[in-house]
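Note sheet for the following structure.
Left out: one protein chain. Kept in place: all the others.
Coming up: subunit A.
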Amino acid sequence: MPSGQVYPSSEPARWKYLDRIRTRAGPFTVPELFNGETSAEAQEKMKVLVIGAGGLGCELLKNLALSGFKDIHVIDMDTIDISNLNRQFLFRQSDVGKFKAEVAAAFVEKRVKGVKITPHNCKIQDFDEDFYMQFQIVVCGLDSIEARRWINATLVNMVDDTVEDSYKPLIDGGTEGFKGQARVILPTITSCLECQLDMHAPRAAVPLCTLASIPRQPEHCIEWAHVIAWDKEKPFPQLDKDDPEHITWLYQKALLRAREFNISGITYSLTQGVVKNIIPAIAATNSVIAAACCNEALKIATSCAPYLGYPDNNYMMYSGNDSIYTYTFRHEKKDDCPVCGVSARELQVDPKWTLQELVDSFATRPEAQLKKPSIRAEGKTLYMQSPPSLEEQTRPNLEKTLAEELGLVDGQEIGVTDPAFATVSFKFKLKFT
């Protein structure tokens, strides 16, 4: 039963409504974890990291500032584009071209008195573990799977059983159109992003021969222009997907190709969508998902109510296409997760494959999705992507077959690294088919 006692924070008039919730227990508050007298003060001392200052990021910064957090950092390497303005509400027409992190931080700092927001206009990979160690909570609003996997792997790797402060809860949001998801990861304790990777299976690529000789859809003509015609004709030295001239060139090429095959439906917008892999995005959905994430951040920071990840559910799916549907469930941790698991993940391979075939297969397997894998087995280096000298030295192995020529056996463990995950070694166990 609630105690009824509110403990006013440093600015009681301003935080009147928040203090009712964060400093007094409710019927679902776990009494052993909650101390209303100190919860607001403890929260105000926390450092929170926001990754991404885009559609979700703008919302996250606003929400965290109005949830009583005082010390927030934000990382984003991107600059503001006109197509951001329909949802990234901290940016104006006159901000186009400026760094997102900087503009967003300055805006929220100015609007919400007393909050400090430190922007970092760079990539998350530019920072090392020492940097990430200073935060108590990390909230992610990213559109790239790669970046998510990198921060997930980094936070899991940082866990040290002997250092209590090394557990950094990771809260992750994502949206697409009217749909989205919010999830909480307690590194090494609950299912991590890598455990959940198969929920984001990469879209099947169109076979090259379809593009080259038997296109049927407008998308095939666009991909042809993008993958084949561009390389052949090199109209500009480097393809810049944000340059309208470049997109126009591809659009024109695709249009001519489509006409040759009697295919209809090529538009500029479709060309841009296919080439940039554009995901539709609106303010309303970002609002739902970012708020769901920050609601968990407040609960984790103050223990004023049970949060996702504790005691059981850790994943909320949201869909607004057909009515509103949420599915909040527990995603189970996988023992064979290459990042947080204890055992190696099984990998179905044909023993007659060459090493090259194995290397290529890593990119497309839903459970791996590694684009530049380097492979070791029992301390022996089979193939290294870099440095160039080592690559050259190991390149002959690519031609060799797995079982016969490289001597790999059924059930053998291999270690895989990828430049996208600097420090992490993925463990796999070969299973011959």
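Note that in this section contacts are C-beta pairs under 8 Å (C-beta built on N, C-alpha and C of every residue); 3 or more make two chains touch, one makes a residue touch a chain; residues count from 1.
The rule we apply is simple: contacts and distances are computed from a predicted model.
Visitor: Which protein name, taken from UniProt, belongs to the chain you can't see among "Molybdopterin synthase sulfur carrier subunit", "DNA-directed RNA polymerase III subunit RPC6", "TRM112-like protein" or "NEDD8-activating enzyme E1 regulatory subunit"?
Guide: So the chain that does not appear here would be "NEDD8-activating enzyme E1 regulatory subunit", according to UniProt.
Visitor: For the chain left off this view, which of A:32, A:164 or A:322 is in contact with it?
Guide: If we include the chain that is not displayed, A:322 is the one touching it.
Visitor: May I ask which residue of A:305, A:384 or A:424 touches the chain that does not appear here?
Guide: Only one of A:305, A:384 or A:424 touches the chain omitted from view, namely A:305.
Visitor: Taking the entire complex into account, which one of A:26, A:202 or A:407 touches the absent chain?
Guide: Only one listed residue reaches the unshown chain, and that is A:26.
Visitor: Of the residues A:35, A:217 or A:394, I need the one that contacts the missing chain.
Guide: Considering the complete complex, A:217 is the one touching the chain left out.
Visitor: Have a look at A:259, A:352, A:371 or A:395 and name the one touching the chain we're not showing.
Guide: Touches the omitted chain: A:259.
Visitor: Pick out the residues on subunit A that sit against the missing chain.
Guide: Counting only subunit A, the missing chain is touched by 1-2, 11, 13-18, 20-21, 24, 26-28, 59, 62-63, 66-67, 82-83, 85-87, 89, 92-93, 110-113, 177-178, 182, 210, 214-217, 244, 248, 251-252, 255-256, 259, 261-265, 267-269, 272-273, 278-292, 294-296, 298, 305-306, 308, 313, 316, 318, 320-328.
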